[in-house]
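One structure coming up, written as C-alpha cells, with questions to follow.
Only a single protein chain was left out; the remaining protein chains are all shown in position.
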Amino acid sequence: MTYIAKPKVTHPSLPHNALGLTRRAYEGALSTLCAGCGHDSITAAIVEACWRLSLEPQNLVKLSGIGCSSKTTAYFVSGAHGFNAVHGRMPSIATGANAANRRLSYIGVSGDGDTLSIGLGQFCHAIRRNLDMLYIIENNGVYGLTKGQFSASADIGSRAKKGETNRQPPIDPVLLALDLGAPFVARSFSGDKRQLVPLIEAGLQHRGFALIDVLSPCVTFNDHEGSTKSYAYTREHYEPAVLADFVPREQPISVDYPAGEAREIALHDGSRILLRKIGADYDPTNRAAASAAVRAREASGEYLTGLIYVDATGRHPEFHQVNATPEEPLNSLPMEQLSPGSLGLRKILARYR
Amino acid sequence: MTYIAKPKVTHPSLPHNALGLTRRAYEGALSTLCAGCGHDSITAAIVEACWRLSLEPQNLVKLSGIGCSSKTTAYFVSGAHGFNAVHGRMPSIATGANAANRRLSYIGVSGDGDTLSIGLGQFCHAIRRNLDMLYIIENNGVYGLTKGQFSASADIGSRAKKGETNRQPPIDPVLLALDLGAPFVARSFSGDKRQLVPLIEAGLQHRGFALIDVLSPCVTFNDHEGSTKSYAYTREHYEPAVLADFVPREQPISVDYPAGEAREIALHDGSRILLRKIGADYDPTNRAAASAAVRAREASGEYLTGLIYVDATGRHPEFHQVNATPEEPLNSLPMEQLSPGSLGLRKILARYR
Amino acid sequence: MTSANRVNDFTIKIATVNGTGSASANTLLMKSIFRSGVPVMGKNFFPSNIQGLPTWYEIRVSRDGHVARSGTVELMVALNPETYARDVRELAPGGYLLYDSTWPRPVLLSRADITAIGVPLAKLCNENFTGVRTRILMKNICYAGALAALLNLEVDRIRELLGETYGRKPQLLESNMRAITLGYEYTRAHFPCPLPLSVEPMDRTAGNIIIDGNTAAALGCVFAGATVAAWYPITPSTSLMDAFKSFCERLRVDPDTGVKRYAFIQAEDELAAIGMVLGAAWNGARAFTATSGPGISLMNEFLGLAYYAEVPAVVFDIQRVGPSTGMPTRTQQGDLLSCAYASHGDTRHVCLYPADPGECFQMAREAFDLAERLQTPVLVVSDLDIGMNDWMVREFHWDDAYRPDRGKMMTPEQIESLQKFHRYLDVDGDGIPWRTLPGVHPKSAYFTRGSGHNQFGGYTEDAAEYQQVLDRLMTKWQTAKQRVPCALLDGEGGEIGIVSIGSGDSAVREALVVLRAQGVTIDYLRVRAFPFGEEVQRFLAEHRLVFVAEQNRDAQLRSLLTLETPVEKAKLRSLLHYSGLPVSSRFIVEGVLAEVPGLAGAGCGSRGRSAAEEVAVTCARDAPPPGKATTPA
Partner (left out) sequence: MTSANRVNDFTIKIATVNGTGSASANTLLMKSIFRSGVPVMGKNFFPSNIQGLPTWYEIRVSRDGHVARSGTVELMVALNPETYARDVRELAPGGYLLYDSTWPRPVLLSRADITAIGVPLAKLCNENFTGVRTRILMKNICYAGALAALLNLEVDRIRELLGETYGRKPQLLESNMRAITLGYEYTRAHFPCPLPLSVEPMDRTAGNIIIDGNTAAALGCVFAGATVAAWYPITPSTSLMDAFKSFCERLRVDPDTGVKRYAFIQAEDELAAIGMVLGAAWNGARAFTATSGPGISLMNEFLGLAYYAEVPAVVFDIQRVGPSTGMPTRTQQGDLLSCAYASHGDTRHVCLYPADPGECFQMAREAFDLAERLQTPVLVVSDLDIGMNDWMVREFHWDDAYRPDRGKMMTPEQIESLQKFHRYLDVDGDGIPWRTLPGVHPKSAYFTRGSGHNQFGGYTEDAAEYQQVLDRLMTKWQTAKQRVPCALLDGEGGEIGIVSIGSGDSAVREALVVLRAQGVTIDYLRVRAFPFGEEVQRFLAEHRLVFVAEQNRDAQLRSLLTLETPVEKAKLRSLLHYSGLPVSSRFIVEGVLAEVPGLAGAGCGSRGRSAAEEVAVTCARDAPPPGKATTPA
C-alpha cells in the first residue's frame, strides 16, 4: 500500500517531476562531510537521478556500511527508509531486505574501504547472487573516516599525504564485477554529473546487480599532488569509453544522434539506455572485451569510465528469478500460503509415528 | 638452527633424495577421507614434490582452514609444523607466520568452500600482498565435510546429488588471482600427477604467491552424472594449456625438447620451470591473454590447466620486499636491535615534558 | 547388571563404522520397539568425517518413559574391530555382547561376567549376497535380525517398517528382509531366545512421535510463517536447514508455476547469514538462521547491531563441543554465556532453551513472535543432542487460529494519523517502540543505525540522548522478563532444589525418580528462557541448597543465575558434565549424592510429583495473547 506524499511547499517556480515533486523532496539531512568532499557531489547526483526518475521516496531503500561515504545515505531522500549497517556488511543486509520485498528499489552506498577490504567477500557474493540493486562505491583510495590510511583501491605509486608510497596493487571493483558476472558495470567521477546522473538512473532501473564505481576525491586526506585519486589526477586521466543516456519509459529520444553512433538498450521496465561509443571499437556488451579494455587503460594509469558493460538480455537471472520467489513480496504473503495448518501437521507427522 | 633428521628406517631399496630421505619421510598421519577422494591424490602429489625437492621437513609449514581438504595437512610431512586454523581464515595465519619467519616454506591447503565462500576476502588480500607461499585449492565444487552443499565454485548447470541444479555463476579463483596480481597461477587435476607434481615443486620454489587450483572430485557428494566436478566430466573437459616441468637448481634439463617448443623460466633460487606450450598461441607470461584464454575455455565448459600464468621477473615484489624486512627472520632479531634501551627512552620522552 | 527384570528396561549400544548403512538398521530397531508401545530413545555418536571412522548408536528402552541416557549398557553390539576392546569393556556386568563370529575375537576372554553371542554376520551375508557394497550394507541389516530374535521383536512389524521405507523399491525391500531373516533365523537356531532383557508390547507410546529437534524446529519455522532462511552450513545445525528446505519444497511450491513461497539462501559465511536475516526481518519478513558455536562467534558484531538498532531476528544455536572448532559431532551446552551477552558494549539477548523436539517446535514459533514483539534477536539455544538425536515426544498440535504476532508494527492508517513518526520513542512505557516497514507510507521513513541515536532516530553524540535510549533498552529488558516462556517447576516445599536447562532435563527427571526411591526428594526447576522471570528468583530464594546441572565446564547456567537473579551464589552447587556425550541420569544421581552424602535416607520432604510424569505446570505467561494460540506442551 503506498500513499503519494504531498510535495513540500517550496518555491513555485522550481521544476516538478511526474509525481509533482521538486528536487527538494529528494534531499536528506545536512551533510557533515568536509567541504569539497567528492561524496557530496555524488549525493547531489543521486538526488537528481531519483527526481528525474520520479521515484516515490518511500519505495526507495538506502543501505550503507560505515565510512564517510556510508554516511551519505542520510543526506538524500529523507522520505526513504535507510539502514546504516556495520562496516563492510551492507551487502548482506541488502540481500535480506531485497529477499523480503522485491518491489522496492535498493540503492547501496559504500566506500572503497567498506567494499574492498572488510567487505570484499560480501561484495563479491552479492554480485554472484545478482542481487537487484544499485551499488555505488564512492572510491577515494583512502579510509576517510579513520583519517587517511591507504585503502585497497590505492594505486601502485600513489603517495599518501604523509609521504608514504603505496606498493601494493589496487583491487579494481570493475574487474571483479566483470569476472563475477555482474550485468551492469560502470565507472564514473564525482565531478562529472553529466556522466554520472544517467548512470545512476539506468542503474536504478536495470534489473540485477548494477555497480557504479565513482572516483570521489577525499579533499582532506587524498587530494594532494602524488595521489592518483585526487581531483587533478582524476580529471586528467579519466577517459569516457561510452556515454550513456537514460531514457525513461514512453519518452521519445529527444536528441538526434548520427546513425550508427548510438545504440539502444531496453531495460525490463521499458525504459532504455542510449549508448554512444567514444572509443572506436569498444563494445560494452562484450564482457571479455570490456575487461581487456579496463585492464589496458589501467596499465597506462588511466581510468576507463562510462557504462563499461551492460547486459539487459536477462541471460543472467537475478536473485528472485533464481529463487523462483513469487511476484508478491515475501514479507506480505498471507499465513494461509505459508502454514499447512493443523491438518497439514497431522499428515506431516504421520511418518514420525 | 636446523638438524637433519635421521631417515626413518625403511626398506633399503626405496629411493633416497638429496637429504638421504625416502618418500616415507614425507608422509603424514593416515588419511580419514573417503576412499577415492581426490584430495588424497593431491596429498600424494605433495609428498612426491617435497621429496623430489629434498625439502627439510622441519623447514616446511603446513597451513589450512576447515574442511575435508583442510584436514589433509595432517596427512603429509609429519615432520613439519602444521596449523589447522578456523574456517576460511588460513591466509591471515599464513601472513602472520610468514611475516615472523621468511626463511621457511609455506604451503596452504584449502577447499573451494574455505577459499571462495567464507575465506574469499582473506584469499584475495593474501594475493594482493603477494605473500610468499604455495596456496592449493582442492576444488570439488561442494562442501564435502558438511555433506554436499554447492560451493561457490559450482558451475552453472551442475547438478547436485539430490537433483538440484546450480544456477549461480561460479567464482573462478584463477581469474581472481590473475586480476589481483598473483605472479604464479596454475590449474590442475588431482588425477593427473604428471602435471600436478611439477607444478607443486615450482609453486613451492617460486617467490611470491603461487596458486594451484586443483580439480579434486568428491566421490561421496559430487561424482555423479550431471556434476561438472566429477572425475568423468573433469577428465573429459580438462585441457592442458602448457606442460610445466620443474628443474631443480644445478640439474641439467634431462629431456630434449624440439627447439622453440620449450621455454625456460628461472626462479630466484636458481631452479627453473620448463614450459611446453600445447595450444598454439598461448603465452603464459601475458596476464591479460591468460585471463582471456581461461574465460574463453570456461565459456565452452572446459578447464584450461597447467601453469596458466607465471611471472618470475620479480616485477611484483613479495610481502617482505614490500615491507623491507631484514633477511634475518623477525622472530629472531636480538633485543638490541629492537629496543632503544633506557637511554633511548629518555630521549624519546623529552618531547613529552 | 542386576538380575532384576530388565524387560522393557535396558540400553543397547551398537558400534559400527560410519558410512556403512547401519543408520537404517538402528532406526528400524528403534521404531519397531516404539511401535510395540514401548518407550524408546536413540542417540547417535558419530565422528566428524564422512566415512570409515567409528560410530555408535545407543537405544534406550524404558518402560517408565525415561528418555535420557541411563549411563550403562546392557547389550553391546560390537561390530567395529577398531573399538572392539573398549566396547567390550563398557558393557555392564551381566550384560550381553553380540559380535560377528565370522572372525575370532580373543578379547572376549577377558570378561567372564558377560554373555557373548556370536553370529557370523559377514559369513551369512557373503553367502547370500553379491557385491562388496551390498554385502557391507546387508551385514548392517542382518544384526537387526539377530537383535529381533534376542529381544523378541515382532518380525511382521519390521517388515511393515521396511515396507514404508522401500515400498516403491521392491528389490531393496526383499533383500533387506532377507538379511533380517538370516540374522533372525541363525540367532533363534543357536541361542536361547529371547534374552531376559527383551521387549514386551505395552501401550505407552500412543500419542507420541519419534523425531529429532532440528526437524521439529524447522517445522516450527514453517508453521510460524518464516519466509527467509539464510545460513551457512555447519554441523549440527545443517539438518535444521535441510529440513526447512525440504518441508518448504513439499508444502510451499506452487505445483503449476514452480513458484516458491520462501527464499532459502546459502550465505557465504555466518556474518552474511545473520546480516541477511537482519535485512529481511527489518523489511518485514519472518527470517531466521541456524548455526553452532563458531557461527555465534562470527555473528557477534551483527547481533550487537540488532540489539541496539532493535531489529528482530531468530537464530538457532545448535550447540556442539567447544571451545573453537572443538568436537563438531558431540554435544555440549557451552554457548549459554556467549549467546546471552554476544557482542561488545552493554548488549544482552533474549534466549529460549528447548529441552526436546516438542519444545523446539513450539519455541520456534514463540521465537518469531517474541522477536517481533520485542524487536530484538531471539536465540533459540538448542544442542546436538536435542537437534540430531531421536526423541520420543508428544505429538505436536497446531491451532489454526494462530496469526503471527508482528508486535508494534504500524499500519498505514496508524502512520497517517501521526504528526510525525519517531522510531525509538517509548510511547507505551514498556520500553518497546513502534516500527514501520519501507514502502508502506510516505511519512514512515526512519534511519536505522548502530551508531549513537536519540529516541527520535536521529544521529547523536549527546550524552543524555544516548543514555535515554540505552536506559529504555533496559526497560524493554524488564518487559521481556514477563513475555518469555516461564521456567517449569516440579515439586515444591522442599529444602533442596535442582535447576537444569535444555537437554539435561530428561536425565534430571529420571535422576529425581531414582533419588526419591532412595528417600531423597528434590524440587526441580527447568529454566526455559533468558532473561529469567520472577519464578526463577523465587525458586532460588525458597531453597536452602540448589544444584545446577548443566553440560559445560565453566558452569555457565550457574553464572547466568548468579548474575541475573539476587540468589546468594554460595547455595548453588554445580553438576557439570562436559564429555561431549549427553549427560546420563546416573551422573546426576551420583553427583547429588556425592555432594550431600548424608542425603540418602534423610528424607528431605517435598510434595513433588513423579519426575517421569508429564510436567504440566505452566505459568500465566504461557497463555497465548488474545486471539493467538499456542501449542499445548
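In order of appearance the chains are A, B and C, and numbering begins at 1 in each one.
We take it that a contact is a pair of C-beta atoms (placed from the backbone, for glycine too) under 8 Å apart; a residue touches a chain by one contact, two chains touch by 3 or more.
All values reported here derive from a predicted model rather than from experimental measurement.
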{"item": "Chains still shown that are in contact with the chain withheld from the display", "value": "A, B, C"}
{"item": "Candidates C:Ser62, C:Ser101, C:Ser559 or C:Ser574 - the one touching the absent chain", "value": "C:Ser559"}
{"item": "Among C:Pro93, C:Gly345, C:Gly493 or C:Gly519, residue touching the chain not depicted", "value": "C:Gly345"}
{"item": "Residue of A:Ile42, A:Leu55, A:Leu131 or A:Leu145 touching the missing chain in the full complex", "value": "A:Leu145"}
{"item": "Missing-partner contacts on chain A, residue numbers", "value": "32-35, 66, 68, 71, 86-88, 117-118, 120, 143-147, 149-150, 152, 220"}
{"item": "Interface with the undisplayed chain - residues on chain C", "value": "47-48, 293-294, 296-298, 300-301, 304-305, 307-309, 321-330, 332, 334-335, 337-338, 341, 343-348, 449-452, 461, 463-464, 466-467, 470-471, 474, 552-554, 556, 559, 562-563, 566, 568-570, 578-581"}
{"item": "On chain B, residues whose C-beta touches the chain left out of the figure", "value": "1-5, 56-59, 61, 73-74, 78-86, 89, 91-101, 103-104, 121-122, 125, 129, 320, 323-326, 330-333, 335, 337-342, 344-345, 348-349, 351-353"}
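Simple rule for what comes next: only the chains that are shown with their structure count from here on.
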{"item": "Distance between the centres, which are taken as Cα means, of chain B and chain A, whole angstrom", "value": "36"}
{"item": "Centroid distance [mean C-alpha coordinates] between chain C and chain A, Å", "value": "44"}
{"item": "Shared interface positions of chain A, touching two or more other chains", "value": "121, 125, 129"}
{"item": "Where chain C touches two or more other chains, by residue", "value": "268-269"}
